[in-house]
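Right, one structure below, let's go through it.
Excluded from the complex is one protein chain; the other protein chains are retained at their positions.
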Amino acid sequence: MTTADALTLRNLTAGYNGIAAIRDVDLVVHAGELVTLLGPNGAGKTTTLLTVCGVVSPMHGEVLLGGQRVPAGRPHVLARRGLGHVPENRGLFFELTAAQNMRLATKSKVEVDRVLELFPALPALMGRRAGVLSGGEQQMLAIARALARRPRVLMVDELSLGLAPLVVQSLLASLRNAVDDDGIAVLLIEQHIELALGAADRAYVLNHGRIALEGSAESLKNERALIESSYLGDLDEVVS
Amino acid sequence: MTYVQFAILGLGAGAIYAAVALGVLLVHRGSGVVNFAYGAMAMSVVYVYAILRSDGNLNVPIVGAPVMHLGAPLGFWPATLIALAYAAVLGFLCHLLMSGPLRNATTLARVIATVGIMTYLQATAALRYGTLSTSVPAAIPQAIIEISGARVPRDRIILTAVVIGIALALAALFKLTRVGLAIRGAAENEHAAAYLGWSPVRLSALTWVGGTVLAGVIAILVAPITSLDPTIFTLFVIPALGAALLARFRSFVVCVAAGLGIGMLQSVVTKLSVDFGFMRNLTGLREGVPFIVIVIALVAVGASLPGRGAMAEKRPPPAPSTVATFKIPAIVSALGLVAIIATSGGWRYALMTSMVTALLCLSLVVLTGFVGQISLAQMTFAGMGGFMLSKFAEGMGIPFPIAPLLAALAAAAVGFVVALPALRVRGVHLAIVTLALAQGVEEFVFKNPHFSGGFSGTHVPAPKLFGLDLSVNAKGGGFRIAFGVMVLIVLTLVAVAVINLRRSDTGRAMLAVRANERAAAAAGISVVGIKITAFTLSAFIAGLAGTLLAYQQSGGNLSFESFGVFASLALLTSAFIGGITTVSGGIIGGVLASGGLLSFAATKWITGYSRYELIVGGLGLIVVAIRQPIGVAGEIIMNLPKNRRARRAEPPRRTSASAAGARPAVLQTPELQGGVK
Partner (left out) sequence: MTAVLEIEALTVTYGGVRAVAGLDLTVEPGEIVGLIGPNGAGKTSAVDAISGFTPSGGNVRLAGSSLNRLKPHQRIRAGLARSFQSLELFDDLSVRDNLRVASRRLRWWSALVDLVRPNRGHDDEHVDNALRTLGLDDVADRLPSELSHGVRNLVSVARAVVSQPKVVLLDEPGAGLDSDETEALGARLRRFADEGTAILLIDHDMGLVMSICDRVYVLDFGQLIASGPTEQVRNDPRVLHAYLGEDA
């Protein structure tokens, strides 16, 4: 185990009401690396993330953050140890302004200003309630808020959900910058295969709760047919 | 005195309503719990303070705890500091209960737990401090000052300024500080707050401690004006809940304005009823004000009341269907018959009380157990039955079996009417409405001599059928078998009807509504129709029990006390401890109830037990809430040999990963499960 393994999932089985939703998942994200987790609806991607951040308790196996085992059931402790998480619903406080959302992430004005530089559209929106922002602006705010805590590992669930491809591309670019410049580790759930593989270093494909494929983003681009068959059912025949 | 003077005098009570309301609101934001016990908590803080001031004793409301003598009577500051330290501990203990064993409990279970805390504190206060009104030394100057011609005591103005100041400070805290923002954020989305490193549990603890200390401070300042006794202070929570509702559990400033407003309105109403002859008969109007305010609040803001993005919600307790055999009801009835004949004197009376209370519990089984609607006003429906019986039988001379049936139908009609505004709300808000209804009707109707005979009680003629005397009192003292048999027959008929209901289409529809209102509507069920049915049926059963209670009580003289707020709370306690979801639970509830068999036995064998009865009830309620309210009956059913076997043999599960798409239960918020308007 090298210290560069920011996040390690070892043999992880987890689920709800005693029924496993993911089984024997092995996954590593190194510092300074953007890893994407692909897979069709219901494959267990969100469950994987919820298990890592301590909301779902593992039934078997373990999660290591910076080489240390993480306590289950205490998401705030993990957050303090450097885990950032942007959940599928983005987890914004809609009643609060964008600025107040940022303030809850960090005391430091310096950090807020630093992050706002990454998202040039945000400063103008800081006085507005998060609930009235557009989908793209909300996602931007959610990611900015997570980055303001300078996490060692950042997990983003369904980055592109309901967003136009151009918006997604700019968000991915911002994430890429954070990975390259600050050396954080990013684990990204994404349904647009093309966009995800374009931005990521490595990728895992989850199907029916198990890792079906893994490899560098480059190599998986050549396995398109395989990935798509799990995504689109028999549509792959048409594409190929 | 002028109306302005009266309005300003009302600021005293208004200040305590406002302060308790602020506590309710704070805790609701911090932990999502609506705390029915806040009045009782404030009351116990004032008692600790008052006894330190008068005797220099530290006397906390824990049964068996020694009274610590700290020397000479303490002055204002040391007494206040110690009392507030106690308030902080009390708030923290409540927090531990809510965020520990009840963290993922249903709304129902949490409400029940706070009612348990309220009952415990009120009963313990009565035990340790006495039920008489205690005077509390004034802490702020009461000199009379003149405001635009009206001569008013200065303390009212100071108190008003203090609560308004606190509200503004809280509003600023929630707008400007990180902690305040975090509490608001966590109220909206606990997980998201945790992902940013905030511990929702700690935020909740903060609001519990802060809210209790705050309510305690104001209570200490107000108590000299309102005087202190265990029940009145406990019920301050009703106007406070009204104020919190008007503020939509959100705005501190609206909340304080509403609390002060209710206090002023009550005072003005008092003046009105002195000034205008036609209002003189409306004696309880003052106490009716909170109920009216709450109903208006619900009509005005009901639809926009917030739910809360809590982390998880447990399922309601199971309501197992009875097997299609009437063997057990037959055996139980036969045992009942034997018991009526075999017992005599106090035992027979206790048996009768148990049977009537079992009937009342069954009315809650239908409403709360099957449909999940909480009612804290069940004795109000019973009272309607009892008093209407007096009107029909005594006033109009309607003969026996018709008069009580008509009276029960009248109670059902009241249930139907109450259901209409109640349809706009669910869960905890319904509990608030019904609690206010219970108090309003008790004060305004039951205590009103024009309706009920007031303190002297109302008379009901003895029931006679075809020359058969069914009255309760025997000529030479003691209690008659005939009456017991009549109660047994009614109870058996109702129990069988409720068992039938559970097994029928209507019963399944009721459980469907309880489980998931959206899905019930999608299955073609009229959610509104089912709720109205349940309210009406439940009120009918309660009304029927009320007529029996009227016949039973001292041979036909019934008084308002049997149908008041605390009677309703005591009934809820028995019903929940017995088991709210099953007919057998209702019967057990009757056996456990105050004045019933178990309580009679305990009183006979344990010296002074009656003084501890309510305390045991309050603690029992908390335990039941923690155990996922299945009650004694539920525990028995779960431990029947066949069910134990069933649990040991785990149901075979398909092991393919096909469960992967399951919605994570942890993410189900009340909003997601939401209902249909």
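Order of writing sets the chain letters: A and B. Residues in each chain are counted from 1.
We take it that contacts are C-beta pairs under 8 Å (C-beta built on N, C-alpha and C of every residue); 3 or more make two chains touch, one makes a residue touch a chain.
Computed from a predicted model, the values in this text were never measured in an experiment.
Among B:Ala509, B:Leu571, B:Val591 or B:Ile630, only B:Ala509 touches the chain left out of the display.
Contact with the undisplayed chain is limited, among A:Arg10, A:Arg128, A:Arg176 or A:His192, to A:His192.
One chain is missing from the display, and on chain B it is touched by residues 315-316, 318-319, 324, 497-498, 500-501, 503-509, 511-512, 514-516, 518-527, 529-530, 533, 537, 651, 653-654, 656-663, 672-673, 676.
Residues of chain A that touch the chain left out of the display are 17, 19, 40-42, 131-132, 134-135, 158, 160-162, 164-165, 168, 191-195, 208, 228, 231-235, 238-239.
In the analysis below, only the chains that are shown with their structure count from here on.
Inter-chain centre distance (chain A to chain B, centres taken as mean C-alpha positions): 46 Å. Touching chain B in their complex are the following residues of chain A: 15-23, 41-44, 46-47, 50, 53, 55-56, 75-76, 79-80, 84-87, 91-96, 100-101, 103-105, 107, 145-146, 149, 208-210. Partner chain A is touched in their complex by these residues of chain B: 178, 181-182, 184-185, 188-189, 191-200, 653, 656-662, 664-666.
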